[in-house]
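After this line comes chain A, so read on.
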Amino acid sequence: MILVLLLILPLLSSLLLFTGKLGKHSKTFALVSSLVVFAISLVAGYAFTFADNKILALNLNLKQLMDVDIILKMDAVSLIMVMLTTLLVPVIIASTAKKERRKPNFYALIMLMQMALIGVFTASEMILFYIFWELALIPIFFITALWGGDNRKKISVKFLIYTVVGSFAMLIAILYLYTLTPAPHSFSFDSFYQLKLPYSVQVPVFLAFFLAFAIKIPLFPFHSWQAETYNASPVQGSMLLAGIMLKMGLYGIIRFILPLCPDVVAGGSLIFLPLILFGVIYGAVIAISQPNLKKLIAFASLSHVGLIALGLLSNNHYGVEGGILQLFSHGVNVVGFFLCYYMIMKRTHTDKISDLGGIASAAPKFAAVFMIIVLANISLPLTNSFVGEFLILLGLFQSNMIIAIIAGLTIILGAVYILKMYQKVMYGAKSVATENFTDLTLSEMLVFVPIIAMIFLVGIFPSFILQLLQGAVK
Partner candidate 1 sequence: MSELVTRNYSLVTEYMELISILLLVFPLLGFLAIGLFQKQMNRSFSGILASSVIFINLILAAILFNFVSSSNQTVETQLFDWIKFGDISIPMSLTVDRLSALMMLIVNGVGLLIHIYSIGYMKEDEGVNRFFAYMNLFVFFMLTLVLSSNYLMLFIGWEGVGLSSYLLIGFWFKDHVNNDAAKKAFIMNRIGDLGFLLGIFLLYSTFKTLSISEIAAKASLMPSGDLTLTAITLCLFIGAMGKSAQIPLFTWLPDAMAGPTPVSALIHAATMVTAGIYLIARSSVLFVLSPVTMNIILVIGAATAIVGGIIAIYQNDIKKVLAYSTVSQLGFMFMALGLGSFSGAMFHLTTHAFFKALLFLSAGSVIHALGNEQDIRKMGGLRKKIPFTFALFIIGTIAISGIPPFAGFFSKELILSAAYEHGTGMGILATAISLLTTLYMFRLLFVVFYKPESKEIKANHHIHESPKVMLYPMAILAILSVVAGFVQMPKLFSETQGFDTFLSPVFAKASGLATVSGQALSVQTEWLTLIIPISIIFVLIFLSYKRFVNNKELAVQTGIQHVFANKFYFDEIYDFFLVKPLAFISNVFRGLLDQTIINGFVNAVGNGTLFVGKRLRRLQTGNVGLYLIFMVFSIIAILFFNIIL
Partner candidate 2 sequence: MLSLYVFFFLSAVTLVSAVMVLLSKKPIHSVLYLTLTFFTLAGHYIMLNAQFLAVVHIIVYAGAIMVLFLFTVMLLNLNIEGEFQKSTVMKFVAAIAGGMIFLVLIGTLKSFDVTTVGDPSMTQIGLVKNLGKTLYSQYLMPFELSSILFLSAMVGAVMLGKKDKN
Partner candidate 3 sequence: METTVAQIQVIPLQYYIIFCSALFSIGVIGVLAKRNALVIFMSVELMLNSANLLLAAFSAYRNDPAGQIFVFFIMVVAAAEVAIGLALLVVVYRSTKTIDINALNRLKW
């Protein structure tokens, strides 16, 4: 029941906002409703921890009408992803500046997005999953195309087509698997999981899913939409994309590739892991010379999510668990990073790193906040991403030492580009653009509070998430 609420509330809120009746109060309304959703997800988490079999499920049997059942399930991984979504959406909504009067539709699209994302993370039925998967594209497409920056239309169309190409590969795989399910065919995850696919079938299925997820995540070399799209979308769009939506692909790996193609994951580590690994290094290396702050975040994110994918596909349970934890952490961190970018952008109207400088002396509070987020991004111990990356690398190390060592280079490269960026942006003498830089206001600080709280909470007490995963990873 609570799962239905989680889906319906954002939808209702979105519809109400679409009517435009709320006018000036749209933002407040969206914020309040997203907070309510967050509260519900907390209740769901509470219920989850006390559920007997560690699963919340809803099963509407609709066989009479069509061949699609509505099955919603929430296991530990879903719960983490839903929590991430419901945590970040209020932050994203709250981050919009008062000056930038957004139309109600903007908030409506965000709420719609939230609904679709929660749907993706809770669906336990392929067609339902696929519908939500594609539904999530629509709001972000419009957010980018309507409120974006230069070249927004071309880029958003490119993004849309690119990801849809991947989705079709996935759809084909889904339909093919459907025909393999025993006699009364079923799209439910459970029936898919019960398939024991021979290796020759696993390979094409893996390739199809992998293409879809690799584009979504994105993994090298399917990443070329990413930096452009981040750059063209409004910051809120970038946050939604980088913080939550890209996690759909990684979530997909956990949900489909790992249970359906275990032999490929176990045996093929020398085929696709080097590719992802190259992407990890590649993103970090590019970030070093990236002159544009937003694109730097994009490439840093490319590197980080690549590392998560490596962990998930490492065929080692530490890697998978670390990957799941890191899913959460990266979502929080990248949103924090974008928030900082937004604060700078709002005040200076430039995102060229070379135009900035000397902010730290003008805005010590902001400097501290930015520093914490930046440190979380380079996974310093006691910040959230350390535990995740540690486990990922440990898992990789146990499955393939060479790959772990090369992947570990990101620890160094990450420090290189992050510190270089931070130095140029925050330190040194003030530039023309940063001359009148004002420190964070109280309301801006409030937006950062949940981010920073999560950074330390997960960094110091990761067990509360790791405990959830106990047994979830087979």
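Basically, a residue touches a chain if its C-beta (ideal position, glycine included) is under 8 Å from a C-beta of that chain, and two chains touch if they have at least 3 such contacts; residues count from 1.
Selection rule, in plain terms: all candidates are chains of the complex that A comes from, given by their letters.
Everything quoted here is computed from the prediction, not taken from an experiment.
Chemist: Just give the number of the candidate touching chain A here, out of 1, 2 or 3, all from the same complex.
Modeler: In this complex, among candidates 1, 2 or 3, chain A touches 1.
Chemist: Candidate 1 touches which residues of chain A in the complex?
Modeler: So the residues of chain A touching candidate 1 come out as 158, 161-162, 221, 223-225, 228, 282, 285-286, 288-290, 317-318, 321, 358, 360-361, 364, 368, 375, 380-382, 387, 390-391, 393-394, 397-398, 404-405, 408-409, 411-412, 415-416, 419-420, 423, 426-429, 460-463, 466-467, 469-470.
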